[in-house]
Every structure is written in structure tokens, then in C-alpha cells.
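Note that this complex is displayed minus one protein chain, with the remaining chains in position.
Up next, chain A:
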Amino acid sequence: MTLSVDSALYCCRCLAAKGATWTQLESTPLLSSVRKRLRYNLDKWRIVIPNNKRLQENCEKVSRLYFGNGIQTTKYTFLSFIPKNVFEQFHRFANLYFVAIVALNFVPVVNAFQPAVSVIPVCVIMAITAIKDAWEDFRRYQLDKEINNMVCLIYSRKEQDYVEKCWKDVRVGDFVQLQCNEIIPADILLLFSSDQNGICHLETANLDGETNLKQRQVVKGFSNQNTPFDPEIFQNTIVCEKPNNDLNKFKGYVEQPDQKRIGFGSESLLLRGCTIRNTEIAVGIVIYAGHETKAMLNNNGPRYKRSKMERRMNIHIFFCVGLLFIMCLIGAVGHVIWNGNFSEHPPYEIPEVNGNYLSSALAGFCMFLTMIILLQILIPISLYVSIELVKLAQVFLIHNDIDLYDEDVDLPIQCRALNITEDLGQIQYIFSDKTGTLTENKMVFRRCTVDGNEFSHQENAKRLETYKELDSDEEDWARHQRFALPVIKIEKPDTLKQKTDKPLRRCQSARARFQGHSRKKSLGHCDSLRSQVAFSSTIEKDVTPDKRLLMKVREASLQIESLTSFPSGKDTCCTTSINDFFLALAICNTVVVSTATEPRQRVTAPPLMKPSGISLERIHQLLQRLKLANLGQSFSLTQSSSDLEASFNAKNNKENPTARDSCNKDGDYKDDSTAGAMSWKGSTEIGGASLDEEFGFVSQGHLQPEFCYEAESPDEAALVHAARAYGFTLMSRTPEQVTVRLPQGTLLTFDILCTLGFDSVRKRMSVVVRHPFTKEIIVYTKGADSVIMDLLEDPAKADLNTGKKMRRIHAKTQKHLDGYARYGLRTLCIAKKVLSEDDFRKWASFRHEAEAAIDNRDELLMDTAQHLETRLTLLGATGIEDRLQDGVPDTIAALREAGIQIWVLTGDKQETAVNIAFSCKLLDQKDTVFTINTENKETCESLLDLTLEEVRKNSNAERTKWKIWGISLSSSLAASVAHSTDIGLVVDGKTLNVIFQGDLEDKFLELTKYCRSVLCCRATPLQKSMVVKLVRRKLEVMTLSIGDGANDVSMIQAADVGIGISGQEGMQAVMASDFAVSRFKHLKKLLLVHGHWCYSRLAKMVIYFFYKNVSYVSLLFWYQFFCGFTGTSMIDPWQLIFFNLFFTSIPPILFGILDKDVSAETLLSLPELYKSGQNSETYKLSTFSIAVLDAFYQGLICFFVPYLTYKDSDIDVITFGTPINTISLFIILLHQSLEMNTWTCIHWIAMIGSVLLYFIFSTIYHSVCVVCNHPTNPYWIMEDQLSDPNFYLVCFITPVIALLPRYLILAVRGTFRASQILKAQQLDKLPKEQRDLEIQRWRSIERTTPSTSVASPVSSDEVDQNNSNSPVSQFLGQAAVTPHGNNNAWELSTPEMNHRRDWMLDEEGNSSTSRWTGEETIAANSLARPCPGQDSLESTRITSPGMFISHLTSDNAEELNPGSHRRSVSAVTL
């Protein structure tokens, strides 16, 4: 369907032609300008004139030129359906072919049948397709109607007010009033917002899948928002660009009556399909409507994909065409030869009407055409339509699989592509996104370390463990409640209604969910809306605080108080960093706060709270003291720590010994039990009575309004929630200020001086705030550990003790970070820096300059940011878990067992990706992991070569091993093992760039073929799709991409099968996908069971169709040898046609829908079975040829047994054809019975029904038709045959002979269990327990075989490592001499490396050295990147183009240090 983008243009030109009459009507100057523009600029601009009373006339004239807002996505109208559909069907080559044949049949010289008869199959096929199309179109029509009839408020000039109108009645130029949570009906220019600042918040999830809110600004000059907007006053003309599909591009201007122009851009455009949020009322004018809206222009409709099998099938169809051609040629030549036998024309040769005979050659040619008509069914006409039906049914069954239904989100699997089900069974490569696909994309705060003290948050961990159970319990409870309590039942419908509001399957943004679309804010909103706030599920929100830390926090708050009496103390150090740490967590982000009570109403001003116990002055006072104390502490650090401790102990002993204990810096952290034993109640009493009076401790959730945090990234939200758990609640955020409530209940409002947003180069973000009381300027920085750790203040520069202490903190934190990473946590370091007023002013001016700069502005901004973020003080670090989705490791293991290579393509950083890869068993501890990070082509090439060499060596070793071990093993087994060794490869985006640009694709792919899994980190969406395309193109494999976010769309589209995860990140991936699931684990059943079934079913069906047609056609072909190649058919044409269309069509279709070769359970427990589909075992050239040969054999038997039986008898043509037709039916159905694995009652009905149908039809037809069917008129033939014993004798023996070979071979194969599928089938027959036992045994056998092979590379690697004589080290030597080599970086990193190694040796004796060096390289890595704040070396480094750091790793440290780590990437042989 193509819609003209702007039909208005055409209309306009028409009008311009009629200009004469039109100009006369113009009276106002404005209109003349419109006319002018129409005349001159209409190709470029669109003019919108508001639809109000004053401009009514003009508006009507102009808006008439544009589309209305009604949409019509249907292809056909009631009248145009038949011609248009027929026309479209003729686009299909097969249909054209058959129609051509039918047409040919109307030529008398060549016709084989009565023309009318031959029309039937084409008509039936096309009718079925047409019915299907009509049904689909009708559904579209209904959806259109539903959308078109949605209501919105439109300004009516008659009533001078907004009235409700349907969407379809909205015109360009109309004023639309939108309310909160309303869906925008058209593209609207924002003119008024109830927001003070003229801002309207927009959720674009329906459009681009992003759930975070976007801000839209009222057109400048209309932001006088004190008075409500009155459309009547608006007298301006709007000029803007023509409709286009670029969502982010829009510009135009408003022309005021006084010719003043006000420009606007896309920031003022509300797009159709988006939802208004957080804004009570917004008013705008419609700019684009209906099909001209950006959303509709972006809606390209479903894509047509052709499956692999279909491609192969088309080849085979051409093969059939070839076969047909040969047959026809034989016929033609045979006819010529046969004709040549006669010296004169025999009596049975009939002259033309004029009495002449055709010349021999011409007769031959005509015979060729006749033969084509006769043998046309060799090309299976019904195959296409059958396949379509089967795929529809397969999709239906997949869609209805209860195992693929996700109860949590109430979503079954969505099959968006209808024609690639069987591709699911042939996947060889899976490309997966990480975040949100493998993981939940629910960031959960797990652990933190402050000041070198680790807080393990065990309670939190427990909570997370039990989370699942709790969840289901809650549900149960809710359900019970609903039944029990009628009150709730009354409320329920409201919420339910919103939830069940049918999702529009396709509309402006394909799948908009019209949840919460209602005019009035209903009670249920809160409920349904909360789920819409991204990253805020309960699992993310509730953080159970670590008791020890909580105590410390409380203590810290007490400390402030105690400062009044004890002005100094060592403890302050600890407590202030705790305070700072949590403040940083709460502040250092871009989280926007909204409350649940006012749905998604952003909190920009701190809510009025009851003044807490202490006055602001008091706090001020306290903080001043705190600052003093802080300073004092830093001065007093000259004292030895033991002294400090002693003094501290002395002071605090009376109050709380435990608290002191836990505050002890060097305290035993294993001593959780003592701390854990303390109850919450007990700890509240810590403060003592006197303190409680002043600091009423606000407990969690108590009295607090429910806040919703809308964060850009889930990590941020997790941190804010964590801070909140400790009482540091982020209350509100505006661009200028941020308000935090402290545990004591005090509200602190910081002025935000600057926010340095996160970017992937700096890998950190910072906020510069001014403390409300101390007036200090503080920089809080949060970022990747690898970055932050290098930006810390150099301990060496501080005085001795401080330096020592800092070093110790750094080391400990590093250790903890390491531990976090080992558990696959995402680590973030929190640091701070106090700036002097002068410094800040200086920096601010720089910053200002940078912002004002025109050239290389971005670089300057980056530069300034990097200048600020130096010499930081480490506060602590956090470990956030991105929880793996349920069953991911299991699924990955199963998919891998199924022979699928899994690649992870992620935009995340390498460390995280590797961690996740380990935790989801993508990489194994025993794996050899090669990491390639380089930006230099030569290096990359040599690296690839070296790695390849290394890998080849391993695999060769293995192969030899195989020869020794597995003498009896088949070669195919050995081959499959050859590349399944446990090698992992990690590359990053830069390396990928090098690979793509430097023509290294082949080497890269060669290498990846040896790898079990490949990780591409830091990959851009484009790179993702390029990788997919590369693999698809070069390796010619079936690929599947799975992802959940907008950044995966390109990859999803690039793969053969795209799977979207309908997760947290909106619908974009889903919209681009072929199948949408809600969990990664569903992939297992989708591929292993449904994929396998769909493939094997369809493959068998296609083969069967070919077989069926060939065997049937060969009957007609053989007959030609006995009728002088004259094209006679011994089968009545009706029977001939019906045979394919009705008598033998249902069973194969059923077969294609319902056959189960192996049960779902067995398929799931034996993933190897998937390989049969992968290798296209069921449908390939050999099986196809065997089927064709068998068909020929059967055709031969089916023809010649009756021939020899009836030879030399008085049998007539049709009577001879009848038993043949019957036998053929039996053979074809029995053949299928042999192929069929499952006989449900439906199968039985279909089989017996087909036979009965044949006989009933034949007998009726043969007893009714006396003269109706020239020339056969098969009157009474069937009846005659049924009374002839010979008929039964022939009908029995022929199928027996025809099917005997197949039956025998199948039985022998079944006995010997020639294939795994057959083996599995026999497992299926066993009773359950026995089957499980057998499966286990099978798997254990399968396991033991590869494991022996694994052993060899491991050992060889060990040798390599020990000798340190591996190619890796050779490479490093090479690297040193490469011209671009940055030896500097290496040198630079060495001293620090040594340092850290020292720490490590000090602190953790059992950790492996190699691992540490690995960490070093990561550090070195970061050093190698351009970072100001380093010394003079930096400039040279920035300029050097070929920056690279590579660590090629062959790690087997695991063998040496069992259980020590997962990050086997790290080991580097130097």
C-alpha cells in the first residue's frame, strides 16, 4: 500500500489552476499572502490557518487541502476488493504461471482438458487466498474504525468552546485541548500548557519505545501562561515544513498579523500516538493530521520475509519446472517420432476442420504445449496456499502455547511475522543483547563499600532470593481478597478496565497501548501508572538496608548532634563519608521525582512538610560544626590512628559499644553476626532519650508520600532507591535545585551549579552543588571504577599518614570492587571533591566559554569536564546487580547444546559484559577467553592471526585426539566437535570498527568459528547490525537476533529471525521483530520445540507435496507412451483436479500443522535434537531427490501394475484410469501414514475422510453425469469397478509393491536408530521414569565425549602459560615495535601495577597474581585513553592515531586457583 505523502500538493495545484475565481474571494491581506505562498512556496511549505471564528473562511479553504485525521490502513474497499485482490495475487509468479496455463488451455489445438475444468484449481486457490486477505483487511478496518472513533476535545467556533469530537473529524488548523494521560490524536503544535514554565511532558513509548518523559515547550512568545489560552485570539498563520517521517526534525514559524515571525522546532511538536503526562492541560493547533502525521509516515507495515526453506523450495520448484520441461520435451519428440511411423494418416488421427493435417514439427510443438497443460500439476499449485495455511496454523499454535505466556505482564508470545515459523528450527547463530534480554534490566542495589568498609547487605540478598515466592504469594493473596471482599470488587473494574483496554494491534505506532487513556483521573490510576514508570518495580525500589550500615548512618546523624558536645573526633571521618556517600547517591544523578498520588506529576518544589523537630538554624549550626569537625579531623590526622581510635572508644563507650565496634575502620567485617543480631528496635534506642527528642527518626516509608523516580538509566534509579532506604530521600529536582531529606527529617536544598552528564568516553557524571549551609562547592562524581580510581587524588601527594590511609582505602575498595565484579555486579565508584570558590569561578568561566564556543564545542565541553573531575576523594563504591532473567543460564546451555552459537552484542562496557557472560554460563570458568581491544589495524590483524594460530593448534590437537579416542566415531561427530571447543572471544566496538574497515572480516569470522561464544562490547546499534549482517552474509548461516531496546532494532531487522523482548524499554524492538516474547527463557521452547516442530513439519510437508505431485504426474506421463504421446489423460479431468485440491490436500496440511516427531518434553531435555533442523536434515537436496525418485518409482508401479493387469483387455480409457487414480490415492495417503508420527483423532478423521470423500464423490459423480463432462462422461464406471474383483486385487497389490521399499527402509532405520530423531522417538514410547533415565544416560554419554576433548587445550594452555613462551608474549614484543605502539602507556602503567600487586599480596594472599595483572591492564587501558589531568604525555597520546591496548589472554588460572574468580579475561602473559 502506498499512500501519497501529500496529496494536498496535488489538490493545491488544482486550486491554483482555478486561481481566477479564487482570488476574487480573497479579501483580507492575510489571505493574499496565503495565496502568494500557495503559488510560490507550496512545494516547500505547509501553511496552517487556525480554525477560529475570525479566520474561519481562510481556514476552511486551506485545511481542505490537507488530509483529515481519519486513517485508513485497509488495502481494499468493498467494491475494489475483487479486482484489486486478483491483481495483487497475479504478482505472485506461481499464480501467473497457472493462469497462463489456463489461458493456454483455451487454445483448441493444444487444450488438454475442457477449459472450464482447468480454471477450477486456480480459482479455488485464489479464492482461499482472497478470503484470507479479506479477513485480514477486515481486521484492519475494525482497528481503523476503533482509532478513528476515539474522542478528543476540539475547539468549536460555534460554541466558542472545546467539544468532544472523534479523531477522524480533526482537521488541520483545529485547536485541540489535551489532558493528562490523553493520547495525542494528530501532530500538534503546542501553544499552551498549564505548566508554569510552558512545558508539556510527553511519553513517547508508543512511538519510539522510550519510557522516560520528554519535555515539549510551548512556542516562544505564547508562554504567557497566566491566562488560559483563548483560540479566538490566535490570529497567526503557521508556516512549517511538509510532512516527513523524521521524528526529530521539524521547523517552521508562526507569522503574526504584524508580519513578525516566531520560529519553532521539534521541541514544540506533540506527535500523534504519544501520551501527555504530568501536564494537566495542553492546547495546540493541528499541523499534520491522519496519514501525514509523522507516526503514520513511519509506519511501514509488516515486512515480508522469505524463509530459508521457502528459498530452497523455490529452487526445487525450478527443478520441477526443469523436470516438467524434460517430460514435455519427451512428449513432443515422442509424438513426432510416433507420427513418423505412419506413411499415411491413420483413421484415428483426425484432420483439422479444413481437412488438413498439422505438419509433424508443428504437431510436436503443439504437443509440447499440451503436455505442459496436462502435466502442470507437477508444479504444486496448492503448495503455496497450503504452506500459507500451515504457517498460519503454526503461528496460532505457537501463540497459544501456555508455556510462552508470561503471567506477570499478561502477554502471550506475539508472532508478528507469519511466514518464517520454520526458520525458528534452523537457527545457527543467536545474537543477543545483554541488558534487558539476558538480564531483567532491573537494577538492584546489592552491596556497597564506604571508606573501605564493605557492607554486604545480606538481608537484601535474602529479600531478593525470596522475592519470587513473595511475589506469587502476594498475587494469591490479592486474588483471594478479590473474592472475599466485595468492596474491592467494586473498585476493581475501574483498574481492570484500564488494564484490559485492548491494545491496538497496529495504529500510528504499530502497537500503542492505550492504557490509562481516560479523561478523568480515576482512582485506579495510581495502580496502573506506577507500573508505567520505568525502572521502578518493587524489586528495584525496596532495598533492605544493611543493619550495620544503617546503624552507622544513624550514628552519623547522631554524630551531628554529639558534635555539639564533642567538637572533634575521629569518627567524623567515617560518618561524614557515609553522609557524603549517600548524599552523592541521592544527588549525583538526573532523576526526576514524581509522586504516585498525583500520577506522574513531577515534583519540582519540595513538598510542604511538617517542620521537624529542629529548626533550620539549628541544622545550620550543626553543619557548621560538622564542617569544622571535618576540617579538624583532617588536621588531626597527624595523630596515629590507634590514638584516635582510643580516644573515640573512650568517648563512645558509654553510649554504644556495638556501634563503635562496627564503626571501627579495621573492624572485623566477618563480624556480621553481632551486628546482625541487633534488632531494629534496639538500634532506635541507640540515640538515647535526649536525642530522640530532637531527631525524630523517620522510619522507612512512614509518613512519606510515595515517590516515583524517573531515571534515565536504571542504575541511577537503583542508587536513589538505595539512598532512600537509608533515609536520604530525594524529594525534588529542578534544573536549579535539588532537595534531599536527611534521615533526621531535615530537608536540604542544594543549589545545582552544574551538571556534567554521563557520556561513554568519560564514563562518569558529576554534579556541582553548593551546600546550603556550609556554602561549600562540592563536586560529586559517580562513574566506572576503572575511570574513577585513576582520577583520585594521588596519595603520594598528600602527607604521609593521609596518604597511607588513602592508599589503604583505595586498595580495599579496589578489592571490594573486584569482588563485586566477580559476582557480576555493575560497579560504580562514588567520589567527591571540594572546590574553592575561586577555583570554581575560574572553571565556570571556562565552562561558559566552552558552551558558547561554536567550533569543536563538544570537545571543549569534554575538556572542561575532565578538568573538573580530577583529584577526587573516594567515598565508596556500589555494586548493583542487573539480575539475570529467570532461566537464562539454563536456556543458554540448552541452546548451545542444540549447536547454536551465541554471540552477545552489547553496548555495555567490557567488564560488565564479561561478568554477565560468566554468570549466564555463556563463558565457562574453564574457557579460554581471548580479548582483543585495539584501534590499530596492523595490531588487530596480527592479533587475529596469532589467536587463530593458537586456536587452530588447539583444535588440531583435538582432532588428533579424536582419531585416537574415537576410532569408531563417525566423521561427522568429530567435525562437529572440532569447533565446539571452549574458546571465548571478547572484542569491543573499536576493534569491530577496525575489523570492518580493515578488511579483517574473514579472519575475524574464521576465528569466531572456533569460538564457543563471542562477546562484542561497547557496540553501537549500527555495529550490532553490521556484525549480524557479516555473519549472515559470509557464513551463510541462519541468524536470530534478540533484543529489547531501541538500540537493538537494527540488529533485529538484520537477522533472519528477529525477536523482540517486550520488556521495560518500550515497544520499539517488539515492533521491529518477527516474534515478541517477554522473557529470554521463552527462547528455549520457542526454538527447541516450536522451531523444531515447525521446521520438521513444514519440511516434511513440502517434500511430501513434491512427492505427491511428481508421483501423480508421472502416472499421466507414463500413459503418454501408450497413447502415442498425444496428451490423453486416462483420468477424468475433474477427478484429476479434485485429487490435488480435495482428496489429498487435507491430510498433508494437517500433517504440517499437527505432526510431532518428538514430544516437547524430549525435545527440551535433549537439545541436540535441534541440530537436525539446523543442518536442514529433513529438507535438503538429497531428501528432495530421494522423494522425487521414490515418487517416480511409485508412479511407475502405480501405472504399470494396472497396465500389465489390464493390458490386452477391453478396458476403456477412463475405466483404466479409475483404479489407477484410486491406487494413487491409496499410495499417497499410505505414504503419508508411514511418514506421520502422530495419529490423533483429527488425523484419523482426515485420512479416512479423504478416502471416503474420494469414493463418495466418485460414485456420485459417476452415477449422475451422463453427458455433462465431455469427452469422458464416466457414467457408472466407478460402480462397475467396485463390482469387479480385479479392481480390489489391483488396488491391494499395487500399494503394497509401491510402498514396500519405503516401509522396509523405514523399519530397518527405525531398528538401527539411524538418526537421533529416531532414537528420541523411541525414547518417547517408554514410560516416563524409564524415559528420564534413558535421557540422562544419553546426555551423560554425550557429555563425556566432548569433555575429553576439552581437556587437551586446557593442558596445552597451561603449558603455554608456564613457559611464558606463547605466541601471546611474542605478540607483545611485536606490539612494542609497531610504529603506533604506545609504549608510553605501558610504561606509565607499570609503576602503578607494581603498587597494586603489592597491595594484593598484602591483603589477599590467595588471589591469583595473573588476575591482578589483568586488572592492571584494564587500568592501563583507561590510562591509554585520552584523559586530561595526566601529565604532558597526554597530548602525544591524544594525537597518536593508532591507539591500542590489547590484552590477549589465554587464561586457565582457574585450574590453579579453584574458585578464585570468574574474570578469566584478565590474565595476561607478559
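Assume a residue touches a chain if its C-beta (ideal position, glycine included) is under 8 Å from a C-beta of that chain, and two chains touch if they have at least 3 such contacts; residues count from 1.
In the analysis below, contacts and distances are computed from a predicted model.
Enquirer: Between "F-box domain, cyclin-like protein", "tryptophan--tRNA ligase", "Translation initiation factor eIF2B subunit gamma" or "Cell cycle control protein", which matches the UniProt record of the unshown chain?
Expert: Per the UniProt record, the undisplayed chain of the complex is "Cell cycle control protein".
Enquirer: Check each of A:166, A:1035, A:1293 or A:1335 against the chain that is not shown and name the one that touches it.
Expert: In the complete complex, the chain left out is touched by residue A:1293.
Enquirer: Residue-wise, where is chain A in contact with the chain that is not depicted?
Expert: Missing-chain contacts on chain A: residues 112, 341-342, 344-355, 370, 397, 399-402, 405, 407, 410-412, 479, 483, 500, 1093, 1122-1124, 1126-1128, 1130, 1154, 1156, 1160, 1201, 1203-1213, 1215-1217, 1234, 1237-1243, 1266-1267, 1270-1271, 1273, 1275-1276, 1279-1280, 1284-1286, 1289-1290, 1293, 1296-1297, 1300, 1303-1304, 1306-1312, 1321-1322, 1324-1325.
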